[in-house]
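One protein chain omitted, others in place.
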Amino acid sequence: MFTSINKLPNPLPESDEPNPKAAQALQEGLGGQFGEMRTMMQYLFQNINFRGDAKPYQDLLRSIATEEMGHVELISNTINVLLEGSTTQADPNKLPLAVALESPNIHHFLVAGQSCRPVDAAGNPWSATYVYDSGNLVLNMLYNLILEATGRLQKCRLYEMSDNKAYRATVSYLIVRDLAHEKVFAKALETLGVDWNKTLPVPKVDTSKMPEVRELEELNLHNQQWTFTEEQSGLSLIFSGESPFKDGQVETLDGLPKGAAIPNLPEAPQEFSPGLDKELKSKFQNLMKST
Amino acid sequence: MFTSINKLPNPLPESDEPNPKAAQALQEGLGGQFGEMRTMMQYLFQNINFRGDAKPYQDLLRSIATEEMGHVELISNTINVLLEGSTTQADPNKLPLAVALESPNIHHFLVAGQSCRPVDAAGNPWSATYVYDSGNLVLNMLYNLILEATGRLQKCRLYEMSDNKAYRATVSYLIVRDLAHEKVFAKALETLGVDWNKTLPVPKVDTSKMPEVRELEELNLHNQQWTFTEEQSGLSLIFSGESPFKDGQVETLDGLPKGAAIPNLPEAPQEFSPGLDKELKSKFQNLMKST
Amino acid sequence: MFTSINKLPNPLPESDEPNPKAAQALQEGLGGQFGEMRTMMQYLFQNINFRGDAKPYQDLLRSIATEEMGHVELISNTINVLLEGSTTQADPNKLPLAVALESPNIHHFLVAGQSCRPVDAAGNPWSATYVYDSGNLVLNMLYNLILEATGRLQKCRLYEMSDNKAYRATVSYLIVRDLAHEKVFAKALETLGVDWNKTLPVPKVDTSKMPEVRELEELNLHNQQWTFTEEQSGLSLIFSGESPFKDGQVETLDGLPKGAAIPNLPEAPQEFSPGLDKELKSKFQNLMKST
Amino acid sequence: MFTSINKLPNPLPESDEPNPKAAQALQEGLGGQFGEMRTMMQYLFQNINFRGDAKPYQDLLRSIATEEMGHVELISNTINVLLEGSTTQADPNKLPLAVALESPNIHHFLVAGQSCRPVDAAGNPWSATYVYDSGNLVLNMLYNLILEATGRLQKCRLYEMSDNKAYRATVSYLIVRDLAHEKVFAKALETLGVDWNKTLPVPKVDTSKMPEVRELEELNLHNQQWTFTEEQSGLSLIFSGESPFKDGQVETLDGLPKGAAIPNLPEAPQEFSPGLDKELKSKFQNLMKST
Amino acid sequence: MFTSINKLPNPLPESDEPNPKAAQALQEGLGGQFGEMRTMMQYLFQNINFRGDAKPYQDLLRSIATEEMGHVELISNTINVLLEGSTTQADPNKLPLAVALESPNIHHFLVAGQSCRPVDAAGNPWSATYVYDSGNLVLNMLYNLILEATGRLQKCRLYEMSDNKAYRATVSYLIVRDLAHEKVFAKALETLGVDWNKTLPVPKVDTSKMPEVRELEELNLHNQQWTFTEEQSGLSLIFSGESPFKDGQVETLDGLPKGAAIPNLPEAPQEFSPGLDKELKSKFQNLMKST
Partner (left out) sequence: MFTSINKLPNPLPESDEPNPKAAQALQEGLGGQFGEMRTMMQYLFQNINFRGDAKPYQDLLRSIATEEMGHVELISNTINVLLEGSTTQADPNKLPLAVALESPNIHHFLVAGQSCRPVDAAGNPWSATYVYDSGNLVLNMLYNLILEATGRLQKCRLYEMSDNKAYRATVSYLIVRDLAHEKVFAKALETLGVDWNKTLPVPKVDTSKMPEVRELEELNLHNQQWTFTEEQSGLSLIFSGESPFKDGQVETLDGLPKGAAIPNLPEAPQEFSPGLDKELKSKFQNLMKST
């Protein structure tokens, strides 16, 4: 089971201006083959189907699976923030939703009520065929390492596509967290004997040119992994000591990050969302008072 | 964000005998169009994309989304328990995995290591095209009601396909919880004005002929909804008072059910799962001692 | 069986100017998850698989399924009209099909001969996974209600994306007819006991700001349902009397609307469509004379 | 537009015994890549997107598209008849739906209420990617010829898989009608210049060994094509005179076949289909009396 | 088995300017329903599954299957050449990958490292559902004829979408080779009895207005078919003598074309491709010296 904390893992600034194209690019991180829906589901399935008594690896999978649920929330909210205002701040001489015809994902406006969708940046719906779970521990860890590295590679590419503030904040946070996860899986393989030497991480990035990323690294976020549970976890048996990339010390932290507020999305009458008229609103208000 | 509790929502007895066909039937409840992966994702997206200030409905979505994560775990573990033993308890004159050629989902044995897959009972992979989120509150609540009712309809059909103990335990629990969820969404629509009269619930089932279901109803599990959070939730504003089906009182409970142990899956050497040889095992054991 | 009438249900003006982007947006109404191909197929399957003696509901499904076949034609023709001229009216200094590289659906020009395709507005092909048929009467009627309401919601959003004349004519007609269908299914559920009070219709729209829609409402098209057959139909048992939305009287009409001409598409030599050279044309002309 | 006639194109005997495996095999003819849903949709799209003034070919497409709608009904009803009784005639010592675990398509019982689904014989959902419409007249006619020939090839294979009476009746009817359609498209190409010599039809079948097929050929059903409209049609300009396969005379008939009764499916309480309890039934009965 | 020749079938000029839109249009020829991946796979499967002793037709399939492998290479390289420079030649005031947000296929930049993908021009991944193999010789040959004709039709449309030099070079080569293949399959059917008269080829194109195509025809490339093997092939039994389109003589050539250099793609550090840092490069350089 899981319980919910009504917070995002990282603060999300308002978008400096609406940007449906950047929003659509970010969809890759949500519903792409190497996005957060996939990491969440892949680790969850590997955790559930785990066999044998090497439980610290099972705990490790559970912790990261749980963190990824929060990443799904973070990136979804970022997409929404990037879409916000794109129809209302438009030229008043234009039709309210005319912007939809110029956007790379018309479904943001036509199917959803100006919000994110479980698809990738090219519009392909997320598919469970992405989930890899071979039952073999070494293979699963190796694949997860690649999954994180590929996710981070794509986010480094995303970083260079737009400098919108909200976009950059989330992309940078995920670059840092993907690096931490890459270390977790690399470390797990190190405990089984692999010496990565200088091959990892991939991609090799000079974060001195990525100020938003560098700032988060200064908080040591790229070397830490929370357990995302109040229970005992074997994660710390694996994730401690020298980094598998020979760049410092890694550490396991109990629990989860402090978190930041989830943005409130205003009504979007042009989208009929939530679409409550005066009568339905008054019903709802009576309900609120009824306590 | 979410945190993890290492428990299942309901106790899971061992399977009285391995049953790959029943396991495959249960896949509908996991990866089917009306299964738990879908409810979990649909409510999560509706929660994230919620607009306006009718927050109790947003809280309601978050609570049930979180519960569904635990249902994904419950049904996955049940499939695994049904598969367990199917290869090792087989005729010693037969090949270890010969049973795979007689099973409705050869991928259980060939792709996964004798465990569940994110597919439906006909083998179709789960697809995010299933997720419905229109942005419109009334439509979303109506759809969610149908989603739960259809899920329960399918589980009532599943109930009559096998009487395996582990299978029945989980199917029955989900029949009861789907009914509770059906009530939550029916009640939400009632707060907005709908009078369901005698049309709901669907399906109409005489649980006196379903002893495992009846037993759970005696615990009142079909009238309760947990918040699945330690925080305040507006859920209780909606889900309290008379049942929308006129069959008693419903209630909101803070937190989550007590939970039950998650089964341990033994090694499956015939599947190379987890596939650690003596040397890798000894590495792992050193790790365990290192604490 | 079905027979064909060589007419569209509603007149289709010429497009005031070619508009491939509006054409692509309209594809959602043709091949989208809540478009006309889906309604047509869903009602057809529910009609065929109907069980028991509540035949008026079966008749109802058949009538609307048949109407939807005509809607598929109407919206397809509208897309074609919107595409017409987009290559020939282009800048003579440009290549004939250069416009294809700037259009949201290059397949309109590259795969089809400048005409519609069975896909949605994001380019996803229509899939039979969309078809819902649970076998349960109440669930089917509820789902159909949502299907019509969601279709209308999307068309109301489409309305605000372009004011092209041909586009608006068809979008408006479908907004009105979807409302009629929403009423049919709401009424069907009312006959079984549901009181919708003020929750429906969704979306709630002020058609005084949608002149093309208002005009059609003045013909009472939003309160009428044809049987689309010359035979007896039980539809009128269900669809008569007060509107389930308490906004007037609804009525069942025998037969079908008068209809309007289907546009003729000219040859498109730049598309090799139909691609008959002089010799093949002369063969065809001889054929015509042969009568 | 289209209108509905509440009849099947060919009489459908009751199944001599329930046969879920034969039912699933028949799904290929319904939802397969070369099945009736595809022919119906392909010809409908080609008809709508037709360019230029060679209208008899457009009429031809419309007539066959309309006939295919009735074939969808015929084959769907046949699948239903083959499924009927499979659960109720089962061993009373077994669970009501236990047969579902032994059937090739569990969805017939679990998702639908013991009825057909828009999928092929391997369970793949029908997809609009199947629809071919190039805009080019010669290519479209050639493809349609192959489509009919491949459909007939598959039906000839289906014929040899089971001798169930209802199954054979429909398979045989479709073998004959597919041959007629193969002739229509071959003839259309002949009018443009192709001489098929002895290459067609494919497959070459000795129907003296297929008594049910032979019987229908004796009615000349393999040489006739109805217009499926009460209006003028150019079809007869193309489809008349000597068969393109040099095996007799072909002819165009106005209107449509006389038709036969559509079977009534009884209630299936084990499937909760239609699932009306006493109260809902009484509501429905009052409705019936209200006239 | 197959062996590799490190050459392209036709010379590939550098692109005169980067053109991501033309690159994406070309994807149809690579991963589209009628593109080179499909022809290659369809003929390979038909070759492998061939039954009976009409071996020249089997040889024919093998030769063209092998040629198509080289076409996959040619068109992939052309897409890469069209993408090359699109990020580096961009405005230095812009972000390195900002062009990705304006491109029709963001995956070219975000998923691949600025290179081609196995998808069509609308972004749909190639699917093996495209592969047609009925087992029937006449049907297979007929379908292959349509496949080539449709491929050529689409390439003729592509020709008119851009005049980029690299784009035109490859499109023109494929127009000519598709015509040759169309002749091969038409000829194969002629050997079995069909007389095509003037219906073929489709499309009918005046290549005097397509100088790049005309130039290749002057080399007689539209009348020749290589065997793509050093072994004996029955191809020449079929493909010799008068063209089935009555436009000259066709001929079978042993072996394969002379070929042209495959372009070298430079490093793309903005894409982390290949992403070797100094240390990894020095390892690689040591490796090179080690010989």
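Note that the chains take the letters A, B, C, D and E in the order they are written out, and that residue 1 is the start of every chain.
Basically, a residue touches a chain if its C-beta (ideal position, glycine included) is under 8 Å from a C-beta of that chain, and two chains touch if they have at least 3 such contacts.
No experiment lies behind these values; they were computed from the predicted model shown.
**Q** Would you mind listing the shown chains in contact with the chain that isn't displayed?
**A** Answer for the hidden chain's contacts among shown chains: A, B, D, E.
**Q** Of A:N49, A:T150 or A:N164, which residue touches the hidden chain?
**A** Checking each option in A:N49, A:T150 or A:N164, the one touching the absent chain turns out to be A:T150.
**Q** Specify the residue from the set B:F2, B:Y57 or B:F109 that touches the hidden chain.
**A** B:F109
**Q** Looking at D:K21, D:K165 or D:R214, which residue reaches the missing chain?
**A** D:K21
**Q** What does the interface between chain E and the hidden chain look like in terms of residue numbers?
**A** Against the left-out chain, chain E lists 1-9, 31, 37, 41, 44-45, 48-54, 56, 62-63, 65-67, 69-70, 72-73, 76-77, 80, 111-119, 125-129, 131, 133-139, 191-193, 228-231, 237-238, 255-257, 259, 264-268, 271-276, 279-281, 283-284, 287-288, 290-291.
**Q** Give me the chain B residues in contact with the hidden chain, please.
**A** Listed in rising order, the touching residues are 95-98, 100-102, 105-107, 109-111, 119, 123, 125, 270-272, 275, 277, 279-280.
**Q** Which positions on chain A touch the chain that was left off?
**A** The missing chain touches chain A at positions 33, 124, 127, 129, 134, 136, 138-139, 142-143, 145-146, 149-150, 153, 189, 192-200, 202-203.
We take it that only the chains that are shown with their structure count from here on.
**Q** Which chains, if any, touch chain A and chain E both?
**A** Both chain A and chain E are touched by C, going by the contact rule given at the top.
**Q** If more than half of the interface residue numbers appear on both sides, call it same; otherwise different. Which is it for chain D and chain E?
**A** The interface of chain D with chain E is built from mostly shared positions.
**Q** Taking each chain's centre as the mean position of its Cα atoms, how many Å separate chain A from chain C?
**A** 39
**Q** When the centre of a chain is set as the mean of its C-alpha atoms, what distance in Å lies between chain B and chain C?
**A** 38
**Q** Distance between chain C and chain D based on Cα centroids, please, to the nearest Å.
**A** That gives a centre separation of 24 Å.
**Q** Which residues of chain E are in contact with two or more other chains?
**A** 33, 123-124, 153, 198-199, 202-203 - these are the residues of chain E that touch more than one other chain.
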